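Note that one protein chain is taken out, while the other chains of the complex remain in position.
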Amino acid sequence: MIGHDRLAVRKTYKLYVNGAFPRSESGRTYEVTDAKGHFQGNVAWASRKDARDAVVAARGAFAKWSGATAYNRGQVLYRVAEVMEGRHAQFCEEVATAEGLSTSKARAAVDAAIDRWVWYAGWTDKLAAVLGSANPVAGPYFDFSLPEPSGVVAVLAPQQSSLLGLVSVLAPVLATGNTAVVVTSRERPIPAVTLAEVLATSDVPGGVVNLLTGDAEELGPWLAEHADVDGIDLTGAPAGRAMEFEREAAGTIKRVIRPPATEPDWTADPGLSRMTPFLETKTVWHPMGV
Amino acid sequence: MTHVLDPDALPGATPAVHAPLPPYDDVIRSDAAFRAFLHGLPGVDQVGAEARAAQLGTRSIKTTSKAWAIDMAISMVDLTTLEGADTPGKVRSLAAKAKQPDPSDPTTPRVAAVCVYGDLAGVAREALAGTGIHVAAVATAFPSGRASRAVKIADVRDAVENGADEIDMVIDRGAFLTGRYLDVYEEIVAVKEACGDAHLKVILETGELKTLDNVRRASWIAMLAGGDFIKTSTGKVSPAATLPVGLVMLEAVRDFRIATGRQIGFKPAGGIRTTKDAVKHLVMINETVGPDWLDPDWFRFGASSLLNDLLLQRQKLRTGHYSGPDYVTVD
Partner (left out) sequence: MSVFEYAPAPESRSIVDIAPSYGLFIDGEFVDGTGESFTTVNPATEEVLTEVSSAGDADVDRAVRAARRAFERTWGPMRPADRGKYLFRIARLLQERAREFAVLESLDNGKPIRESRDVDVPLAAAHFFYHAGWADKLEHAGLGPAPRPLGVAGQVIPWNFPLLMLAWKVAPALATGNTVVLKPAETTPLTALLFAEVCRQADLPPGVVNIVTGAGDTGRAVVEHGDVDKVAFTGSTEVGRSIARAVAGTQKRLSLELGGKAANIVFDDAPIDQAVEGIVQGIFFNQGHVCCAGSRLLVQESIHDEVIASLQRRISTLRVGDPLDKNTDIGAINSAEQLARIRELSDIGEAEGAQRWQPACELPDRGYWFPPTVFTDVSPAHRIARDEVFGPVLSVLTFRTPDEAVAKANNSTYGLSAGIWSEKGSRILKIADQLRAGVVWANTFNKFDPTSPFGGYKQSGYGREGGRHGLAAYLTGDDSK
């Protein structure tokens, strides 16, 4: 540093709910450190009521988001990548700090995260062609099937990969037209908060993504049992709790992505495997006559 | 031409001589109003109508029901000959069959009517005198209907004067298909007037109307204009009396009676050749409009070869074994 040591203005790390950045209604925060244990900040500690509010926001945003044209959704997701690119350096630093990565590895993760948005942005207007069908029924009917989003999806984001993992589980939920309530990595939430700022300043409508910093162990059961949540991604569920969350999700027949035994290599091509679980297939019949 | 944008515009429209029954008495106030009314009738989904007709066709009518249905069907037959080669001899032979369809079994019911061209109505009338069997004559430049209205009216009058007590007219399909519904209507009104006391059956020639929406609209035109029966076809155009067409026409007479209180008869004609076909129609009447129409006054089959098949089936039921063509008469 040249010149005098300027005292940094630190950020208050808050939740992202319904397009706004509230503190937890509980008033709780928890201390987040870097990989070496140095203090990074006091992060909002989302409560079950914050989760409840986030579900309300996500439900409220669903009609507009799912009803947007696929082209529009694709552009919005691409816009996220654009805005992230502008904060590339910040993300690199935060990922490196949070995950204890070298600069080059952190950069690779950020690059991959941005590119993942681009990849999913390109999927929005292909899904119907790839996953839909015209069905040659044995009768005078026009019959077709189209994919539609399941609704509100709760995502327990990966605990290790603070940004690439998060984007890898969030982007497919959005690309398919669902809205999301995400519980971020407990120990590594800061890149997620920055991502929230990106989302807020791109064209993603408020409520489409809600990011809750806090504890998946605490919020998981509330989201798994919540009757207005249609699906849940348990990828970041704490070890030993996923089965219980899945059982709770069964109460309202939620669509579930089970957690992998260990956190996967997020750089691998995800295929459709994270989109199809939160897509419904709607089949429409109509007679053909004169 | 119609005046879609201005239902009240009446340039040159001739007020009809006959007003439809309430609540429809004002629907003919203009071409546009009439068109709006007809196009405001509920649509017909072709696939659904065909599926329903097919489902009715799967009813299994056996033993006593079949015997009842055969006799009912025989009594509903308009025994028909409509050939250029028709002669007084042919018509007398047909009349004899009408009176005594099965010489081997005098319990066989008589048919409802004999249907001929108008010039032979007198022959039929004479041959059927005192039997109660009606004489139906086709008229109005049957089957095409392509003649001036004056000629058609003269045709009707001639048939009535010759002794026909039922007139089977054809509508002007050309007028209908170009949307001149009021023309179609007025012609039926005029023919009805020319009929005097004779009953009027209005042939829609559904095979030329093509869509079931058109069948429904044409049915309503005919009913509003005072037709006593609506009839599917001339028998000269294929397809003729299909079950879906019959279904839609029966729905029309059902709805018309509900709305106006007036019951209109229905006559499928053309293509009904077997007992099985006839029974399907009876089932369709039974389950669409109900038993009020299960009566020769309200339902007729326009047919020629149907009668012999009904007689063969009747013989089978009576004797318990299958019969053969030598056991019914050649007409």
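Lettered A and B in written order, each chain numbered from 1.
In this section, a contact is a pair of C-beta atoms (placed from the backbone, for glycine too) under 8 Å apart; a residue touches a chain by one contact, two chains touch by 3 or more.
Since the model is a prediction, treat every value here as computed from it, not as a measurement.
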Visible contact partners (per top-of-document touch definition) of the missing chain: A, B
Considering the complete complex, of A:K14, A:R116 or A:R255, the missing chain is touched by A:R255
Sole contact to the chain not displayed, among B:V27, B:A49, B:L204 or B:A303: B:A49
Which of B:H18, B:R59 or B:R257 touches the chain that is not shown? B:R59
Tell me where the left-out chain touches chain B, residue by residue. 42-45, 47-49, 51-52, 58-66, 68-69, 72, 248, 251, 282-283, 286-287, 290-291, 294
By the contact definition given up top, give the residues of chain A that touch the hidden chain. 130-131, 133, 135-139, 141, 143, 145, 148, 150-151, 230, 242-244, 246-247, 249-253, 255, 258, 271-273, 276, 280-287
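Operating definition for what follows: only the chains that are shown with their structure count from here on.
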For the pair chain A and chain B, the C-alpha centroid-to-centroid distance in angstrom is 69
Would you pull the chain A residues touching chain B in the complex into a rising list? 139-141, 287-290
Provide the residue numbers of chain B that touch chain A in the complex, in ascending order. 45-48, 50, 210-211
